[in-house]
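Sharing a structure with you now.
Not every chain is included here, but those present sit where they belong.
First chain written, first letter: the chains are A and B, and each begins at residue 1.
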Amino acid sequence: MDQDITLDLQRAARLGFDEAIYCSGKTVGHISRILDQAQDKALPLLLTRLHQTQFTELPEHHRRAIDFEPVSRTGFFGAPRPLQGEPRIAVVTAGTSDVFVSREAARTLRYYGMPNVEITDVGVAGLWRLLARLDEIRHMPVVIVVAGMDAALPTVLGGLYPGALIAVPTSVGYGVASGGQAALHSMLSSCVPGVAVMNIDNGYGAACAALRIVRAFSQQAEAPKKSS
Amino acid sequence: MDQDITLDLQRAARLGFDEAIYCSGKTVGHISRILDQAQDKALPLLLTRLHQTQFTELPEHHRRAIDFEPVSRTGFFGAPRPLQGEPRIAVVTAGTSDVFVSREAARTLRYYGMPNVEITDVGVAGLWRLLARLDEIRHMPVVIVVAGMDAALPTVLGGLYPGALIAVPTSVGYGVASGGQAALHSMLSSCVPGVAVMNIDNGYGAACAALRIVRAFSQQAEAPKKSS
């Protein structure tokens, strides 16, 4: 299937996003061939949903070339962009079970050189945990908020914080919460105006949405527009 | 269809609940025949989902015999039970659009002589509204909490209040919130332990659940058990 792989080399110029390789469901051989091609062209890659077992079975020279983080199941192939400026994005998480998603968002931001702050375990079942971190959150123009189950966090936060708010439902939970539909629908139905929502477990996409926002209002954003 | 109507006369003795007539979908003629029968037997009735137009089209002697409240769409046919003691149940509502459900709960409690406190419009999108009423709520052993859309209120309240908590989702909203499934699933998935949930818009049932609880721990509750 080698001929099927067409790396999207112009994406960075056009949108400011490198090719991201979604590894779930791909064989180790398939991933390995993609890495070979990227290596030949000296292209950096962001690997998402790369399971520990997939990573472990990669050839050693690929394993060594990847900065792998198991909780988020992300890998950096090639050096990530250098960090630029102060953090402008907070990644806020309701429970520790949601960290696999929020870490994916944080790692994606790191890959693109965007500093960010992770604030974990501030679900509103224990309200004071959120209130204790509110000042820190309110300094950021963009917040990614990650929650599963009843997903009450974006509504409470959205009523206290005036900036850009991107909500990511997670598939955590059982019964009617299973698979994340309850959290997704809760976020889409938020009583607070202006909560924008991503697909279930899509930490990568949330980071990209945050990048689109921050770049659109910074010098960095102008470059890709001109060059495309 | 006269012969189809069998009023459940033993229910009060057995469970402590009178017959409740769910009027939605019933013709005015059908409701009127039920009232005739109840009148003959001097039975009190609680009418639920009695729409204004149904009420208006009832024969005048029935209309005059009913204490009708249009927001909750409830009617008392016959005198309600006398109020007994201090309020032990709070009915807490997220938004003004949910009042048609919370009022149904409050009216049902009133019908059975159970004093209660209505606290409206304390949705967590404006968190301080809830916090301002928290002391009042915490004096009650039982709280009925009514919310639609993302239904974040039961989770926030359930993390601050240790007593019995009965949540009622409402069908308010549009898109994925339409019909109340988002609110129902949010409540069932609450991160807070011990939130018990009713069917969508079932304010009547929530009141009955609260009555079951309060009576089970009071003298009043013993009577029906013995007599059944």
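Heads up, the rule we're going with is that a residue touches a chain if its C-beta (ideal position, glycine included) is under 8 Å from a C-beta of that chain, and two chains touch if they have at least 3 such contacts.
Please read all numbers here as calculations on a predicted model, not as lab measurements.
Depicted are 2 of the identical subunits; the complete assembly encoded in this structure file consists of 8 such copies.
Definition applied: only the chains that are shown with their structure count from here on.
Note: centroid distance subunit A to subunit B, computed from Cα atoms, is 44 Å.
Listed in rising order, the residues of subunit A touching subunit B in the complex are 94-95, 123-127, 149-152, 155-156, 158-160, 173, 175-177, 181-192.
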